[in-house]
Structure formats: structure tokens, C-alpha cells
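Remarks on the structure that follows.
The other protein chains are all here in position, but one chain of the complex has been omitted.
By letter and in written order, the chains are A and B; residue numbering begins at 1 in each of them.
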Amino acid sequence: MISRLMILPVFGLLMAQAGCTDVQPWEKQYLAKPIMALDPDPQERKLRLHVYGTREGAFGGYGVGGGGCGCN
Amino acid sequence: MRKEYLTRALTSAALALPGIAASLPAMAQMAPPEKLTVGMKWLEYQDYNSKNELMGVRAPYVYMEAPLNEHIGIEGSFLIDAIAGATPMAPTASSSSSGSGSSTDTSSSASGGGGPSRSAFTSLMSAAAQALTTEAGSTSSSSGSGSTSDVTDNRVAVDAKGTYYFDRAAVGLGFAHSRESDWQSNAGSLDLRVATPDNNRTYSFGVGFTHDAITSNADPLLDETRSTWEGMFGITQVLSQTQLIQSNITLSYGSGFFDDIYRSGDVRPGERLAGAWLTRYRHYVPAFDAAVHVDYRLFLDDWGLSAHTAELAWYQPIGDDWIVRPFLRYHSQDKVRFYDSAAAPTTGSGSYTNDPRLGSFGALAPGIAVEKRFEDGWTLELHAEYYERNANWHLTGDGSNGLEGLSAYVFIMGVRKSF
Partner (left out) sequence: MPVPLRQCFAAMGCDCEVQVYAADPAVAETAAAAAQAEVRRVEAKFSRYRPDSVLSRINAAAGRTACPLDDETAGLVAYGVTCWQQSDGAFDLTSGVLRRAWDFRGGIVPSREQVAEVRALVGWDKVRWQPPDLFLPLPGMELDLGGIAKEYAADTAATACLAAGAAVCLINLGGDVRTTGPHPDGRPWRVGIRHPRQPDRRAARLQIAAGGLATSGDYERAIIRDGIRYCHILDARTGWPVAAPPSVTVIAPVCLVAGSLTTLAMLAGPTAQALLEAAGLPWLLLDEQGRRCGPLAEKDLT
């Protein structure tokens, strides 16, 4: 329980820091790099999540509508 | 003080000139993919427990994405999961009790095994039936704590999605269909992304519906369904020139058949309400020209299962063409209320499962991925990962007693070409 709640202030700190900077379009050369993408390889992520899904009981969080399978 | 803003002052004065602003890439716009990309990946994984080789999957996967015009992008994929190997079955010591599942009472019909054509389908049925009704397993070695049975199956999955792009927004509609011998699934989804004018924040929304039709290779009379609704809301925020964060909350509600038909005595509730909160953080490290990825997901459901999943990855470019990515994933989950590693209770009231996937354990997966870009838009990638599940690795150390350890190797080999 405590470990779950600890996530909130960390996230909150990151979001609070966000309010201070206003990044301009020409300053986004680093953010535009492929290695900085939220999902650099969506296909690989799909396959990995599929594999973890056959071994673990938790699922989801990455998107909607992927469909189900018999791996329970 | 003045000199700190030297570059910013010059650049904004330059951008005030229309001839200059028009020459910069329209990074601000949401747009379809620039090129047609076609790729193929080969997924291969092999699970082991302490005694046996368990499930092994070899899955070729083909995908494409392309712009249709300047506003529409399409993508699609096709996967064949060729599952081979053994699936761990329920403890056979008490198989005579048969639990309360309806599927195990039909042993007489399944024991016939085989028919005019011994297809993989029929072999599967007979093998599963044998494991459920006899003490000894089938061809694989068996011991008191669990027997295994040979399984071969093919799963085919296909999906397609179209997205329409506005200046700062995008709407997507997707469909997915998959089928295997005992499962057919159809899903549809709609998602929307909207960005603020300065493009530093994006809101995303999604809804999805999945309908599953479930039968059984062991019980020809089984004919069940499950429906699942999903909704998602997320925010992506640019924190600085080198930092990006996204946080999504997804809620899903499923109702219908959840039991694992191949496990003796497995009975699960007819509904499942679950939520997942995923946060992904990206940080650019100029000293190495590298990026750090930190992902954390919290999962909770009304079966009592809760899980923390965290992954750390370091994307290191080497030269112009290579990217090396070591990563480490840790997963810890609490069992569902009705999990018990011992055999099914004979009283047969309420839910029960001994499926380790719903137990308490921790799992660690270190791995490495390498990508090389070639001329003419070709890219090759290799991914190798070792996964180990252990009851003692649970976050608080209180994993389920008797939960079997599991280890696995996962390999993905991929090639893609952009045109």
C-alpha cells in the first residue's frame, strides 16, 4: 500500500517541474530523436506484452482494443 | 543573464521571418507516417520449470504501416503463434474429485481419441483428456506435483487500423481478430489524440470492445463467451528539452467466461473489473547521446490481484547506424483471492484456481536489444531476454507457497524496410 502511494509524489514532482519550462518547437531536436520516443518500436512492445501476458495476471495500460487470446 | 538567452533571442528573431519559419520541419503537426514501412519479426520463446521444458512458441509476425494521403495513415499486422510443447496441468493426485468444473465430467467422450484423420486438433483433444483422467501424464515426464501434456496449437491474429490526422489531433479506428482451436476473439477500438497549440501536452482517449468465443479441445460441448469493455485516458507532457512523460489510466470491465478449461477445478468469477495506471518517462542524456526509459505500471482488479511492473532501459546509439539497448524488467504481483497452490477444494463452492499466473510472485527479466540501420532504409533488430519467476521475489517477499518457479528465454529477430 505504502509503496503504491509513493509513486504519486514522485509523479507530482515531475509534473510540477513541467510548469516551469515552455519548450519551443525549434528546441525539440532532442525530443524528436527516435530513441526519445514513448514507443520506439510498437511492434516489439506488442509482442513482448503478449509474452508477459502468458505468464502474468496483470494486463493492459498501453492501449485499447488489442483483442484476446486463449492464453488466459 | 543576457548571454544565457543569446541563442533563443536570435532564433526567435529568425523565426519571425516567414521565409525561415517555413523551412523548418513541421514538428508540431500530427501527421501520418512519412513512408511505407513493411517489417517482419520472428518471436521465439521457451518456458521451463525445474523439471520440464514447458511452452515454446515460434511466431512469425508481419506488419506494415503506410500513409494513404496527407491526412490518413493505415497499419496492419498478421501473426501466427505456433505453440508447441507442454502445458503444466493440475495436480493429478486428486483428479478423481474432478472439482466442480463441468468440463472434466466428459472423460468418456474424449477418451476415444483419434478419428479418421489424426489432425493436430484431435491429438490435442485426446492428449488433454488423457492427462485429466489418468494418473500418469502423457509423453512428458511427470511427478507428484504436476504432470504435463503435449500441446500443439496454432493461433492466427490479424489487425488493422486507420487514423485520420488533423493539425493537432488524430482519430483512429481499429479492428482485431484472432482465432485458435479453442478461442475466437473479435475486437474494435476508437482512439483520439489532441495536442495543445504549443504541442507540449497531448490528451489521449480510447474505448475498446472485445468479444471472445470460447470452446475447448477437451470438451466439445463447451461453448462460452466473454465481453470486455475498455476505456483509457492519458496525458503526455513535455517537461523540458530533454524530458518527456506520459501517464495513462485504463479501466476494463469483462463479463462472461473466465475459467481455465485445462486446469482441474478451475472456477473463476463471471466478471472482472480491472484498472491499470501506466507512467512512462523518457530522459535524454546529452553526454552519451543516449536516452533513459523508465516505465511503471500499477495494476489492480476486483479478483484481488494487484501488481507492480517496472522497466528500465538505456538506449545507446553507437555511430550512425547502431542502437544498443540493455534493459531490466521487474514484475511483482499479489495473488487473486481464490488462488491456492494446493489442489481444488472438494466442497466446490466459490472460485478456485491454482494457475501460477494468478499467484503471488516476483519476476525479473534482464535483456538486451540491438538495432542496425542499413542503406536504402533497411533495419535489422535482435532482442534477447531471460525471464525468471520466483515466489520469493515478490515485492514484500511473501510469495505464494508452492508456486512453481519458471524461467524462459525470449528472442525476437526483426527486419524492416522503409520505402
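Everything below uses one rule, namely that contacts are C-beta pairs under 8 Å (C-beta built on N, C-alpha and C of every residue); 3 or more make two chains touch, one makes a residue touch a chain.
Note that the structure is a prediction, hence the values are computed from the model and not measured.
Contact between chain B and the absent chain runs through residues 2-4, 6-7, 9-11, 13-20, 22-25, 320, 373, 375-377.
Heads up, the rule we're going with is that only the chains that are shown with their structure count from here on.
Mean C-alpha position of chain A lies 13 Å from that of chain B. Note for the complex: chain A touches chain B at residues 3-4, 7, 11, 14-15, 17-18, 21-28, 30-33, 35-38, 40-41, 43-44, 46-48, 50-52, 54-70, 72.
Put simply, chain B touches chain A in their complex at residues 8, 11-12, 15, 24, 27-28, 39, 41, 43, 45, 47, 55, 57, 59, 61, 63, 77, 81, 155, 157, 159, 174, 176-178, 180, 182-183, 185-191, 198-200, 206-210, 212, 214, 226, 228, 230-232, 236-248, 250, 252, 258, 260, 274, 276-282, 284, 286, 290-291, 296-299, 305, 307-309, 315, 317, 323, 331, 333, 336, 355, 357-358, 363, 369, 381, 383, 385, 387, 389, 395, 406, 408, 410, 412, 414.
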